[in-house]
Each structure stands twice: as structure tokens, then as C-alpha cells.
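With one protein chain held back, the other chains of the complex are shown just where they sit.
Naming follows writing order (A, B and C), and every chain is counted from residue 1.
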Amino acid sequence: MTDLVSPMPPSGVSIGSEAGSGTAHGHHGHYATLREPLIKGNKSLAQVTDDICRPLEGKPTRLWYVGIATSVTMLLVGFAAIGYQMYMGIGTWGLNPTVGWAFDITNFVFWIGIGHAGTLISAVLFLFRQRWRTSVNRAAEAMTLIAVMCAGIFPLIHMGRPWLAHWVFPLPNVRGSLWVNWRSPLLWDVFAISTYFLISATFWYVGLIPDFATLRDRAKTKIRRATSAVLSLGWTGSARHWMRYELVYLLLAGLATPLVFSVHTIVSFDFATSVIPGWHTTIFPPYFVAGAIFSGLAMVLTLMLVARKVMRLEDYITESHVGSMCKLIIAMGGIVGLAYITEFFIAMYSGNRYEEFVFLNRALGPFAWAYWIMVVCNIVTPQLLWFKKVRTSMLTVFILSLFINLGMWFERFTIIVTSLHRDYLTSSWSDYSPTSIELLTLMGSFGLFFTLFLVFCRFLPAIAMGEVKGILPYGRKEKEPVQ
Amino acid sequence: MSPHPQNRQPDAQDVLPSAVRELGGPSGAGDAVRLSANRRDFLKVAGFTLAAAALPSCSRAPTHEAIPYMEGTPEFTPGNAAWYATLCGGCSAGCGILAKVREGRPIKIEGNPEHPLNGRGSGLAGACAVAQATVLSLYDRQRLRGPVAAGAAASWEAVDKAILEKLATLRTAGGGVRVLTGTLSGPTQRAAIESFVAAFPDGKHIMVDGLSASALLDAHDELFGARVLPHMRFDRASVIASFDADFLGTWVSPVEFTRDYTRARNLSEGTPARHFQLESRMSLTGASADERIVLAPAELGGALAHLAVRVAQKAGRPLGFPAAKVTKSLGKALAGIADALWTAPRGTSLVVCGSNHLTDQKLVAQINHMLGNYGASKAETTLDLEAHSNQKLGDDRAVHALVEEINAGKVGALFVAGCNPVYDQPEAKSLAAALKKVGLLVSLSERVDETSAAAGFVCPDHHALESWNDSEPTAGTLTVAQPVIRPLGDTRGMARSFAVWSGQQAPASDRDLMRAAWQKHVAPRGASPAAFERYWNQSVHDGHAASPRLRSRAQATLSVPRLEGLVPSPAAAPLTAGRLAVVLYPTVGMLDGRHAHNPWLHELPDPITKVAWDNYAALAPATAARLGIEDGDVVSLEAGGRTIELPALIQPGQHPDVVAVPLGYGRKGTDRFADIGPSWIESEPTVAEGGTVGVNVSSLLGREEGRIRYAGLAVALRRTGAKKPLARTQIYGSQTVPQHIRPGSDPRPAALSLTLAEYMHEEAGGHATPGHAAQPLWDDDHGYDGNHWGLAIDLSRCTGCSACVIACQAENNIPVVGRDEVRRTREMHWLRIDRYYEGEGEDVSVIHQPMLCQQCDNAPCETVCPVLATMHSDEGLNQQVYNRCVGTRYCSNNCPYKVRRFNWFKYEHADEVENLVLNPDVTVRTRGVMEKCTFCVQRIQEKKIKARNEDRALLDGEIKPACAQSCPADAMVFGNMNDAKSRVSQSIAERRSYRVLEDLDVRPSIHYMARVRQREERNNRDD
Amino acid sequence: MTHRFVLGTFRSEDDVLGVVKAVRARKLSLHDVYTPYAVHGLDEAMGLRPSRLTWVCFLAGAVGFGLTMLFQYYTSAFDWPLNVGGKPYNSLPAFIPIAFEATVLFAGMAVVIALFIRCGLYPGKKAKIPGPRVTNDRFVVVVRLDSADASAEDVQMLMEGFGVEAVDERVGGVA
Partner (left out) sequence: MPQRLRIIILAIAFIALGVVVYPRIADSRLPGNHEGYSPEQPIQYSHRLHAGELGIPCMYCHFAAEKGRAAGIPPANVCMNCHRSVAEVTGRKLGAREDLMAAAKAAKDDLSAAAVAEPPMPPSKLKALREKFKAAQAAVDVFNPNTLLSPEIAKLYDHVGFDPKTMKPIPGAESDPIRWVRVHRLPDYVYFDHSAHIHAGVDCQKCHGPIETMGRVRQTSTLWMGWCVNCHRDAHANGVKGKPAKPSLNCTACHY
């Protein structure tokens, strides 16, 4: 075995020779002072299991009930709005022929972007051997799935005739056969989003299998035992299985990594391959991917900071986890900021009058407020995270993460609406303002997001037990080569 | 009704039968024939209808019935259209039209290309927006179904009996009997009315025009001894000076004038005519002018007097008065105009004036006379007094006298037909009260309007398309109307009503009555019955006729006009501080308000302001800025105790002292439009509860020497603080982007214009296209071997009159969406006319650019559709398949021209009567579906199949999309671009030709030809 | 023939690794090891051969890519060529995004299905575990006694050297 697959970081925590003595309180080795342990409280394996399963097996907290009630209300109101829109027509949104997309696709790109952080944490960080990911990857993956579901609503409901949505799939038909237009970025989206959802769901479920087995084997009630037995697929923890399992997990991580980049690249193609100034930009793929991860990390932080409080998981999601994510946010925010500057510069430098105008119009036109919200939230906010004081104040980080979420929503809004509303022919320039239906629909998507997330926290292990146990300092000597 | 509503789009057929039944049984064919001259009596025609009797359950095969005629006729093949020539009822101009009839329903109006007035044998078949929209008013549910007595439905017998009884007492008692009509030039109706009024000791027929040209007529009466309108021949003009006359938009005979005007300004035949426009507001005509000079209404008289003196000086015939004082710049402009007029060959210049002020018109006549513009028909001068025009015959002074008679209680019986004095006369309010004093008030209005509401009897006339009628637009030339559908209600022709009320035995039918009148007044004297029959049949078939008998009756004195004592009116008193001069003007759609029940015309954006569904108070930008008024601020106009509240609109190119307000709005009964358009939680009704569309502003009209005064009344304007955002289809007006965002940028090159000098100079005028040749990324897989359809649009010819917009609407079943949707810029017109202002303040140039699907060969919209609902045909058409569309709107987003239209709601509505106007050859689109211009592919298909069935090639010009077909200016040429000899190819080869946004390499199939202006400076050229 | 198994329960992965190595050194038959998480190095310590699931993944991906490319070509350039925006019928670059997505989808789904088949995992399968705590905090090393005379005591002795918590002998199966 080489370092590459070692479960131990180079400066990993180790414990002394008391391994096997049965005590849960081994003392720290000489590296202990160099880095904070990933999991606090020096937990034993059983304690990990108990801590993580506790929220599932006990009664939910009052806070949970308040949360679910609020989010289900939001969800229902939002879905009523969608129902009304479906019944009346897309006209209940504030769109017009010039601004054919606004809230719908903004929300779509926003939610897809949110999803990206989950895959990043679970797959990309896995490949990079970032062991701190184990505390957050399960929840982040769940967030990915839920965000993709939220995102998936919008391409569906933005159609004028959503009941014909199946026409976007290349299904066998008697029209001659009339297939689909493979050249349309929207079709690429269909494939990208569905693949992304399926692979993420698979990845997430594969990760859950050993935890289901754990749940099964400690279940006290019949129902819980039966469901977890079905879901665990008869997992035993055999070393042979673990070996294949680890390989498949690695392969899935390897597949999910290019996938996650491709998904937002393709989403950006919706715009980049069009002719609309402000959309037709080659920088969009990396810009979108960075932006997606940026927004996703902010959303992970938002959720984690709430979850660790509500679910009492402070020992598992520690300040150092939050710190790591803050640092990632600084990096991603830097990329996003650079992208903003670059596209503005290129527009000015290109000499293309339409391009140039679109960007000036963003900064100075009727939607300048949205543009400046975006700039302040996405470029200025992350800079505060350079300060350790800020990073270690959970409340501040929470507030900043909200700002980034807001800013990233406005980034998509700015790209979509300001590019469309004043394009080539000045005669078709138009205005846009959202209707109540659009606002409620956006609210509904947040309702769905939080509802599903709260349900997830309540019924599934929010932290990957199998993986956390793998990085515990407990029961292991300092790394030694295996013959 | 069907198991899969989303897949089924209702078409006309589904809604036909019950509506037909409701309106009094199946309507047969028109009563006369155009295509087959041998007219024969029809046997029973049950009408070919297809009934959809839906099964209540979700059966897989809903039963549809197919009901054939009982008796076939060679004239109709189900599924094929028949065309009938008839007379347009849209205004008093008397244009000839063709009505397209499908299965007994007229569905489309086109101009009659052979008509001497608006076709003049050129093959051009122009018809204005109003003419084409009249087909919709035929199916108006609000039209009266039959006579009304004292507010209740009555039978014709009862009504006639009551009227005849009252008339009998009048005949003996000797009370005044007055017939008040709009301009009636047709011999049939005039003869009927004349013989009716002749039966009374004090009977009189008075004509009134909602848009009066009384002063023009009176001026010719005084100067030439004949109260006639000279027939203005713009086609013969080389210099045109127009003083506040909107002759391309609404004045006298706009279709004919547009045709002639564009012909005179044809760039390929010598030097085009030069056009000066002096006006106080921005008119459609001003938009086309080479030079446009803005003057206040008060300056008009002075300017005319100044010009008259200038011309007189050149003519060496000094007038008896000195040149009026005008501002320095105006004086300079007038000197230039005088030069241009004088340099033009005698008889080829033309000065026209829209003022309803006698002195103004006398001055104009004087100038024209000095320039040798008056002449007989043979002289080919610009003003023909021999074959004079009858298109305006109203006499304001007679109406004024009538009003006073009524007020004095001297009128025993008043018959009102084809006019609406209680709405459009300045005394409207007092008149309404006074009318109660009239013993017998009979209205022949087709609906309950302001005037007929006061009438004891309403005896509705037919709709123009249901009538036998005639019109004599110019002396000796007749337009013949034949019904193209059996009357939908129990209505009666006006001439027949008067014949009945004369107490004599009235002919059995409208047709017999007209034939009798023709024998008496129109047909050549002493024609044999067979010769008359030939003359009659030919005239009805052609839709027009020449009547030497009528021509010879026209006696215009061509002597030197009597000019003694011509004194220019003193300059109007300057406005007191804080007051503005109101200018009331008709719009292209509403005219004098007679079309206020036509939703197509309400939704037709004004060609200049682009506002639909409202009138407004237009203010110059400087004035608005001074008063702190913004677009949509409700302002009050107050004059002499009358107050009117209107939303404000900022109008570049208008005189700062002027507030311009459209006439024709605020008609009674337009509250019906409250329901038009979708209704949802955030929608606003088109009309507020109990309100009307727009505001009636006739109370701001003045009367001067008995004539209506449209301009100059001083009003105080105040902001009320309320807001009423206007529904505008174009929000941003310039091709130059806002200066505060991008200072110093050039105008964008969409609608290009050149000066004449640039155009004449080969290199400078060479392909006007800016930008660089784009390099295609892909190999070209797609040769267009057969036809490659293209359209060339000449911006020099386009006046912006919007006839094409309505043509497209009628042809392609485009829905009316209502004010709220238009306010959200969701109007559905496939063809819009972009109007760009260039310049600052008053000195503003306008350019119109019809913008429709460019049928790009590298269409960006096609690439992005996920379901292949839009793609390219092998004839270069950008196809849109409605039934495949799922409505992602991606295509519309990716369209650089934004010409695609989306069905935001279910716009098609269940009004079965109104739906009779639908074209069965075009699918009615359901909600959630994208639609757009198809180059009228149904017409292409029809002609292609016809040619193939006849084993021949298509002819150039055989296929015409509705827009190109309707254009009175011949600004649009459609054809096969692969055929080098086709007109479209030749137009494209013209060096003014360019394509909009060509540098995107989308390869549009529509080519534009740059506007050429005869002026000095370069205006709006990109480099 | 019925096997006899000796099950040793341990508390730490280091002990497991040690005992596994020792068992193999003694040439005893190591039946299996049950662990609550993936113990790194255990597969090599047990001398397991590398899995071939990688190949399944690769092949499925290749098939997905090829099929999707072919299908796109067939439908847009062969079955019914339609002119879309002036692009060539065979717009190869435009086919790549979907082919890529299909590659990932096929590879990912195939490898997971292969894993389930290879490990015999399916809904409703009854888990045969040596004890309830192997999915929680205990490690169980199972040594199979190949011959009837093999002694469980030897194994127990060996295991005790590595701090075994409990030793158990079962006949017929581990569960």
C-alpha cells in the first residue's frame, strides 16, 4: 500500500499502543498537536453509531417540527402557484416575447448549481483524499439530489405544454419516426440532468447501503428493521464485499467528477451556444462550474450550520470542517470574481457593439440593482472569510453563506434577464418584472428543498457512519506498511 | 369535447354550424357572382358545414358529421375560396375590394387590383388596415339583429307603419324633415334619399363628415363655383408640400394617395418626388417626408400666406397682401419650398392642407393655381377638377344650421344614417338634449350608438358586405357593392328603407332597387335591356364601372378663381402662459370613431406612437420635461369648463406648444371589451368597469364660421397624480442606445437610410450593409435547388400605414389579446412595424421597418428547439409546427429579431360568431405554443398545388403573402430568389439592398432596401 | 460437506490486520472477515485478487458512447435528415455532449448493477452476519476448519494473541 490509498493523512492523528485494550479513551500521539482531530470528542465506533442514529430513532426536536411545518407550507403554497400557472398558462409569469425566460430558468440554474457542491464534496474531494469530507458528504449528496429535483421542476413547468414533456425524450413513435433535435442544448440538458440525477442517486444510495445494514442490525422496531433490511440489500460487511464496494465507490467518484463538470458546462451551453449578446460567451463553461460550486458550498454551509445545531452534531461537523469549506469558498469566489471581470473586459475589448452594450447595460441599465447585488454578494462577501475570526464565528459564516446564495441567484437572473431584455434590435427591447406566481413558485422550490432535507435528516443517517468510522483515530496504530 | 384537448386545436370548422344556425339559418352564397358571370338563382343551399357532435364520454372516436349541400353549385367547391368584388365600407373613400368567401363566409378583404381608384390597373391590390378589418365587424355580435322601436325589438312592418304615420302628419303639417348622413356619393342611395326628401315641403338631405373637409370644399365653392374636392393626383407630382394634411394616413383617400405617392417617389424612374411636410404633431405622412418642418397650429395661416406671397413673387403676380411674418427658420424653410415648387414643371407640384379653415384652404388653392396645378382630366395636372373627387361631401355649416334648427325645435323628423353627430360634433352634449325635441328621430345605425340611443326607431342598415350599394369616389367612376353573404340579421338596406318611407311601392329587393336606380341614373342613356344587362353584369362582376353619364354631369368651372378679397387670417393670438394648443387628429385605425367596435383596429398599434387600446395626450419631450410629466401620467385638459382626463405620452417631433389627442375613442358600448383578453389574478381588464376604450374628446372640438375646428384650442394641462401605463408595442424608440449607458454610440444598423446624393453616388450607396462577411463554421449541406422564397422590403416605399399588420392578422387567425397583454408587450402580431426616431427635440426623422420572421437559412431558432418543432424546408422556409411545439420559448429567446410570438394564454375564444372570420386554412393555435410568420405558407401551398395540377411552373408574382398583397405602396415583393428574373431577385440585386443583422450569418431571406431621403445631411448611417 | 468455522471477534482494525496475516502465515483457511467499515489494507492482507469490476465499467461506458453516437447519427443523418438551422445533417460536435452523458450513465449504472450481482445483493436478501455488532463496532475474523480433525483451539490460541474478545465455533455457516 502506498500513501495514495492510505486512510491516514500525512499528519494524521494516531493513538498509542493501547489499541485493542478496549478503552475508548486512548491518548493522543505526538502529532496530535499539529492538527485538530476531524471528529471531536474522541469517539468510539459505537458512540459514532449511537450519535448518528440517535436523531433517527428518537423523537424529533421541536425545532424540527417547526421547520417541517414551515417548509411544507411553503411547498404547498408554491405548488398551488404552479397549479394555477399550469391551469391558466405561462402568461401568469411576467414574461414576454423578448424576455422568454426569467425566474424559471434562473431558478433552474440556481438549483442545479446548488447541487454541484454535493457532488464536489462526495466525489471530487474523495478523489483528492480530503478526509474531512466524510462528515458532510452524505448530507451534501442528499442536498444534491434534492436540489436536482427542485431544479428539474423548472424545465418541466416552464414549458407551454408540460403534458407533452415526454416529447423531449427520443421515444419510438409513429410520426415517421420523428425523433428529437440532438443539436439543441436543451436536449443536452435533458440528458445531462437526468444522468446527473441518476448517477448522484446511485452514488448516494451505494454510500447508504452499509449504514442501512447498521440500522438494520440495531433496529428495535419491526418496521424499522424490515425497511432497513430491504434497503440494505443484505449487506454483511464481508471484506470481499467491502473491497468491491470501495472499488465501485471509487469508480463512481471518478465518473461523477467529470459528470459534475459536464452538467454545468452543458447548462452553460444553453446560453453560450445562442446568439444573444451576453449569452454567447466562451467563458461560460468554467464560469458556470465555478459559480455552481461556489453557490453549492454556500448552501452546504447554510444547511450544515443549521443541521449541526438542530441535530446536535457539533462533534462531527466541527469548526475545522466549516473552515475548510470557507477556504474553498474563497477560492471559488475568486474564480467567479475573475470570470465577472474577464467577461466584462472581453466585452469591452471585443469591439462588438452589442456585446459591449449588454455589459454596460447590466451595470448601468434598468437591472443595475440586480447586477450590483450580484457583485457585492459574490465578490465582496467571500473576502471577509480571509479573516480567521470571521471563519470561526458560526453565526457570521451562516449569514455570509446566505448572502452568497442570494448573490448567486442574482447572478443567474442578471445573465438571463439583462441579456434578453435589450438584445439586438432596439425596437424589441422590453422590460420584465416577476408576478406573484413566479415569486410563490420560487418560494415553493425552497419549500420542497427544505422539506425533503428535513425528511432526510429525520429518516436517514445524515452522516456516513461507515466512512466516519474509517477516519476515527480509534483502534488504529500509526500507519505501517502492510506486507 | 375530445379526449386529448392538448393535441387538438379547434379550427374554424368546429365552431361553424351552430353559429350559422343562431344567426338565422345557413347562409348561402353571395347573391351575385364574380367568377361565373352567368348568375342564376340558387336553389336551396343548405351550406356545407361540418358539425362536431361530441360524445359526452372520452370515446376514442368522437362523431363528426359531414353535411353536404342538398343542391350543388358549380360556383363553390367545398374547401376552395370564391372571390367577389365589392365596395369597402370602411370610410367614404369608396375603394374597391375583393372579398374572399369560404363556405359562404367572407373571411378576408383585399384590394381590387383592377379598380380605377385604389388599384388603377397596376396589379397592386392595396387595401388599408381599416378596409381589411371590416370583415371582422361583419361578425360583430353587437350589431342589431333587426329594427328597434322605443328600445324594444320590433318588426319591420310595425316600424314602417309607425314611421309612415308620423311622416304623413308632417307632410300635411309641414314640419322640417331632415336626413343627416355621412358622405354619400353613390347614385342609388342619393337618389333614394333625394326622392324621399322631395316628398316633403321642407325636406333636406344634409351630409356630415366625422373628419370634415368642409373648408376645402367651401374654398372651391367660393373660388371655382363648384363645391367639390379636386381629385388629387400624387402620382403626377414632383414636389409635394403638405400643411398638416395626413394624406398617407387618414386624409380623404389614403390608400389611393399612398399608392400614387410611392409611385411618384419611385427611385428607379428618374428623380423621385420631393415631399415637404409642415405640421404641428408627428403624423404618418410627416414620417415619410423628405423635409419635415414643425410649426405651431397658430403659425399655419401665416406660413401659408407667406408661401403664397413667395410663389406670387416668382409668378410675377403680386397678391394684395404682404408676406406674413414668420420665424426666421420657418421663413428660410418656406423660401426653400417656394423654390422647389416653382422649379418643378407647371402642373406637377402639389400643395395640400389639412386645415378646416376657409382662408387657409383658399390660400392653398391660390398657390396651386399659381403653380398651374389645376386642370381638366386630360391636362394631367396634379389637381383634377373635372373628374373631381366625391370622397368628402360633408358640409359643416349645414350641420351647424341643423343643430340650431333642432335646438329651435324646427325639425319634425330627423333620419340619421352613417354618422353619429351626438358623438362627434362639438355640440354633442347639447345636441343629445335637443334631439329629444325632435318628433320623429330615426336612426339607421347598425348598432345602438350615441345617436341611435336617443332615436325612437332604429332601422339598422346592412353591413357593407351584406349590401347592394354603389359609390362614386370620383366623378364618373363607380364602385359597385354586392353582398358577399346573406344578411346575418333582419336588417334592411338604407336605400330601400328610404324608398319604403317615401310611401311609394318599394322594389322587392335591394338589388332590384339598385338596378332601377342604375337604369335611371348610371347606365348609358337609352341602353337596350340586353345592353343594360351586360353593363350591369359586367359592373357587378368587376366591382367598378365607368359612367359617362355621371361624368358629364360633373361640372367644374375651370375658370380663373376669384381671388379678390382674399385676406389671410390674422395670426392667431399667442397662447397665454401655461396653456397648450390642442390638436385633435384621427388615427389610422379609429378614424372618426366609426371602427371603435373592431378589436383588430383597437389592437393595431398606432403607427407612430405604437399605442394600442387607448387615446392619450401627446406632449413634446421638452414640454413634458418642463411640466414634470412622464409617459402614463394621467393629465387633465381643461378648456372653457370642459375637462378631459387622459394618460400622457411623450412624442418626439411634436411642437412644444401642442398637445395632440387622437379622436375616435370613448365610444359608447366599448365597455364590451372589458372581457377581451385573458383574465387572471394579476390581469387588468382592457376597459375599466363601465368605462370605454379611451376617452371621447369631441368636447374639445371648436366651431369657427360654422366649421369644425380641430386644432388650436388653448387648454390648461395639469397632472392629476394618477397613473395609467399605456399599452405600447414598442418601448424604446431609437436605434441609438441610451446615452447614459453607452455615450457617443452610433445608431444600430437595423433600418438604414441614405440621402439621395449618397444613393446616386455608386460607391457610397453600394451595399449598405455594415459589418464583415461572416465565415460559416459548418459545411453547407443544404442547396435550395427548387424554389427559395424571399421577400424584399423597400423602406423608401413603406409609409408605416399598417395595412400589412391587419392583412396578416386576418389571414393567419391572429388572436386579439387585449390591453393588458399588449401592455406586457405580448401582442400577437406576426408582423410588427418598427418605428425608429432619429434626432433630437422637434427635428426628428422617422423610419418605419416592417419586421417579421426573417426566414433565416441559418436560423438560430431551429437549432435550439429540442423537439424539432421548428426547422427548415427545402424551399428556405423556417417552418413552425404548432402541434409539435412544447413551448420552451428557447427559439424566441434565440431569435435576434424577436419576431416569434408565444401563446401565453388560451387566446382563442369561444365567440362562435366572431370565429366565423377564421381562415380555415390556418391552424388556430392553442396555448403554450410558439407561432410566427410563415410567409403565408398556406398560400404558397395552394398555388404550388394549383400549378402542379395544371402541369405548369409557378409564375413570378403568383404567390403573394398577405402582407405583400395588401401593401398599397408596393413596398414588399415576394418571390423565388433562385429565379434571377423574378422581381424579388431584381430587388435584392438593387444596391440599396441589405439584410438586417447580416453579420450574424443567420442568412435571412428577407432583404430590406435602405430608405432614401432627399435631404442634405446624413442621418442614421452606420459605418 | 459441512464446514466448521471459528469466529473471532475483535475491537480494532489493527488486531484484525495482525490476525489475518497470522492466519495466512499459518496456512489456515481464512474464510472471511466482517468489518463495520472498509479497513484499508485488509484486502491485501487477505490476499484477495483485484476485482474486475473496472472492466465492466469501462466496457459499459464504451458501449454507451458508441450506441448513443450511432443512434444520433442514424436519426439525424440517415433515418430522416432534416435541415435544422442550416447545420449539416451529421452535426458530429453537437452529438458529443449527449454521447458523453450516456457514457457516464451506462458506466455508472452497469458497474453498480455488476457490484450487486457480484456480491449477491438484492432487496429482500437476508443478511448472514456472524453477529449484530459487525455493522457497528466489532470485527469478526472467520477461519474455516478444512479437515475434520483440525482443531479450533489452535485458532483460538492464535487469535488470543491478538486480543480477541470472544471466540466461537459454528458448524455449517457463519450466521
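Everything below uses one rule, namely that a contact is a pair of C-beta atoms (placed from the backbone, for glycine too) under 8 Å apart; a residue touches a chain by one contact, two chains touch by 3 or more.
Predicted model only: the values in this text are computed from it and were never measured.
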| said: With the missing chain put back, one of B:79, B:151 or B:524 would touch it. Which one? | reply: B:79
| task | Give the residue, chosen from B:424, B:857 or B:921, that touches the chain omitted from the document. | result | B:921
| request: Tell me which residue among B:871, B:930 or B:954 touches the hidden chain in the full complex. | output: B:871
| query | Given the full complex, what residues of chain B touch the hidden partner chain? | reply | 2, 4, 7-11, 13-14, 44, 46, 48, 50-51, 60-61, 63-72, 77-80, 871, 873-875, 877, 879, 881-884, 921-924, 934, 937-938, 940-941, 945, 948-949
| On chain A, what residues meet the omitted chain? | 171, 173-178
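Simple rule for what comes next: only the chains that are shown with their structure count from here on.
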| query | Looking at A-C and B-C, which pair shares more C-beta contacts? | reply | A-C
| message | On a C-alpha centroid basis, what's the spacing between chain A and chain B, in Å? | response | 59
| message | Taking the mean of the C-alpha atoms as each chain's centre, how many Å separate chain A from chain C? | response | 28
| Where the CA atoms of chain B average out and where those of chain C average out, how many Å apart are those spots? | 81
| Which positions in chain C touch two or more other chains at once? | 84-85, 87, 91
| query | Can you list the residues of chain B that touch 2 or more other chains? | reply | 860, 863, 865, 868, 871
| remark: Contacts from chain C onto chain A in the complex sit at residues 10-15, 17, 21, 32-46, 48, 51, 53-54, 57, 71-72, 75-76, 79-80, 84-85, 87, 91, 94-95, 97-98, 100-102, 104-105, 107-109, 111-112, 115-116, 118-129, 132-137, 162-163, 165
| remark: chain B residues touching chain A in their complex are 6, 678, 680-682, 730-738, 740-742, 745-746, 748, 750, 821, 824-826, 832, 834-836, 849, 851, 860, 863-868, 871, 884-890, 892-894, 896-898, 900-906, 926-930, 996-997, 1000, 1002
| said: Could you list, by residue number, the parts of chain A that touch chain C in their complex? | reply: 1, 5-7, 19-22, 44-46, 49, 170, 176-183, 185, 187-188, 191-192, 195, 198-199, 202-203, 206, 209-210, 213-214, 216-218, 229-248, 251-252, 255-256, 258-259, 262, 266, 269, 465-467, 469-470, 474-477, 482-483
